[in-house]
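The complex is shown incomplete by one protein chain, all other protein chains being positioned as in the whole.
After this line comes chain A, so read on.
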Amino acid sequence: MKLSVDGLLVYFPYDYIYPEQYAYMLELKKGLDAKGHCLLEMPSGTGKTVSLLSLIVAYMIANPLSVTKLIYCSRTVPEIEKVLEELKKLMTYYEKERGQAPKMVGLVLSSRKNMCIHPQVSKERDGKIVDGRCHSLTASYVRERHNYDDSIPICSFYEGFDIEGREVQLEPGVYSLDDLKEYGQERNWCPYFLARYTILHANIVVYSYHYLLDPKIADVVSKELSRSSVVVFDEAHNIDNVCIDSMSVKINRRIIDRSTANIQLLEQTVNEMKEDDAKKLKEEYQRLVEGLRDASVARETDVVLSNPVLPDEVLKEAVPGSIRTAEHFVGFLKRFVEYLKTRLRVQHVVLESPASFLKDVYQKVCIERKPLRFCHERLASLLRTLEIADLTDFSPLILITHLATLVSTYTKGFTIIVEPFDDKTPTVSNPILHFSCLDSSIAIKPVFDRFQTVVITSGTLSPLDMYPKILDFHPVIMSSFTMTLARPCLLPMIVSKGNDQVAISSRFETREDVAVVRNYGQLLVEIATIVPDGVVCFFTSYLYLESVVASWYDQGVVDSLQRNKLLFIETQDAAETSLALLNYIRACESGRGAVLLSVARGKVSEGVDFDHHLGRAVLMFGIPYVYTQSRILRARLEYLRDQFQIRENDFLTFDAMRHAAQCVGRAIRGKTDYGIMIFADKRFSRADKRNKLPKWIQEHLKDSLCNLSTEEAVQDRCLGVIGYRRNELQQSII
């Protein structure tokens, strides 16, 4: 259908539009007009993606000068593929309505692992190995060597692309991963490099967050994207954690050991090279004297997305003399690694700021701040000069130089924590040095500064006002939309007490209480008897899950559960969990029915959808507060309090509630879906918790559903609301 959104003609590829989609488009249009950032929450399954795409594409056609590019960031490969599908539908619709598709190139960029078509390399499973092998076939010196020695293998697809690919522009159209691979096969071009090259002039780019947020990758991939782009972060409820993870470094003994081995290898190679080909090293030296000027030229013209790892000052200066020659640099690295090794040899927890760390480095091993800053670039340069093709082996050393550069660049917003052992196993010595980013705004700041409109959207972003604070930006539009439903298809309930009127809560003081555990068990058993197919439960931590299941065994809860359904448990082991998940799905499909016990913040709670029969009910046992004893968290809380005036409790509640919403939101993935959501904790009924749930859940959470006991919750009356028995009506409506 064609519709006018505030005067803009939008082609919408479906015959019907939901009111919330229209409202969403209106808000989005306002944001685009104002050239500002937006924060939009709309439940999953209401067609967020298609609304976004159709509006922005229409806007790009109407105002080709003000918005030139759409960068759509999503989390996982399946999600990215879904976006492409919608985009294809939209383009087909344009073609049908207007006789021709708009002249736009839309494509996806993913890792080499997903895009490689080289017959051998693409067989590899591990992403890092694929990257390494690709690099060893396509690096410039490898190809140079191939010119006079045919026995050195190169990738024919890359060669094909290199010869012809850069001249030709991709035909307008939408290219998914498979399309690109096919296109590559036909023309003998490498799809990965084709995509990387094409994103510069493509109109719509779909890729993962990391290509924009992770400074290590963003520098390579996304630096030349123009300012007049619209950036969309979909499923962005965890964006602050992604930012922090991309700027943090964790170093343990293993990494130290492996990087020592790396250094030895470097040393050896340098020596060899000195004997054969001293000229090359000299050339490198000259280059370094001249400094990283080329890079700084590029940045001045403002075409480069600035890299937060490498601040502007670094580019203007020449590499300091002390690390200019290869031997000196290797020695320098050796000293630094030795220093880190001594730091790991501690008996008690150390917490210090980057500044005092730098001072200590200077005192102990005479390393100044300035050369440390160049560490990362210097190593990259050295590896290039030494013609080491396989970079994967050097990842520990690269990580260490990363740490060196970060620690010497930023004095604010970071902290260094050295823990001699894990809190759970205080007897086993396992020292870890955390270099932890406390400020999520550091990584995302260049993105906000760089692009005129950044849209952050997800099904669960409540409470909305927290995100501008922790990401430090000023949105022009901030809205939450609810789901219009022909009939109530979700039923949130807060169960606060068991049949024996004992309050249930996962509070630290009561969580091990037999009565609480028994009441949780009883609730689950009751739900399992009346709910068909799949039931998913979320616990607050693996530890709690294990202890509860153990006592359920003793109390006989597990037996009565298994009378109705099969029981599956998520564990920390990824392979085990995916096996459990697979069998859970099989049990639901075959009508046997199953219960899945999993953990909030675990693998299942993020990214696995329990749509339709896979999740007819979700139970949230307790409030999923993050582990508050963690020192990293404490440091972050303190930082948030000092810098952004966010009270610790506010942040913790915000974080817990968004995870709770995320967990229960797994069950409802669209309007035809239906399910029960049970929040089993007394504390959920308090206003400060309840109000932080997304609007679309709150809307259905009536006061009468807020303080129930187990038996009230499983009464027929409640289930009748949702239509476990009203299948007929449901069918007549949909």
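The rule is short, and it goes like this: contacts are C-beta pairs under 8 Å (C-beta built on N, C-alpha and C of every residue); 3 or more make two chains touch, one makes a residue touch a chain; residues count from 1.
Please note the rule applied: contacts and distances are computed from a predicted model.
The complex includes a chain that is not drawn, and of the options "Small RNA 2'-O-methyltransferase", "Dynein light chain roadblock", "Isocitrate dehydrogenase [NAD] subunit, mitochondrial" or "General transcription factor IIH subunit" the UniProt name matching it is "General transcription factor IIH subunit".
Checked against the hidden chain, the listed residues A:Gly160, A:Gly173 or A:Pro532 yield one contact partner: A:Pro532.
Among A:Arg592, A:Arg647 or A:Lys702, only A:Arg592 touches the chain left out of the display. Annotation for chain A: contacts to the undisplayed chain at residues 522, 525-526, 528-533, 560, 563-565, 588-593, 612-613, 711-712, 715-717, 720, 724-729.
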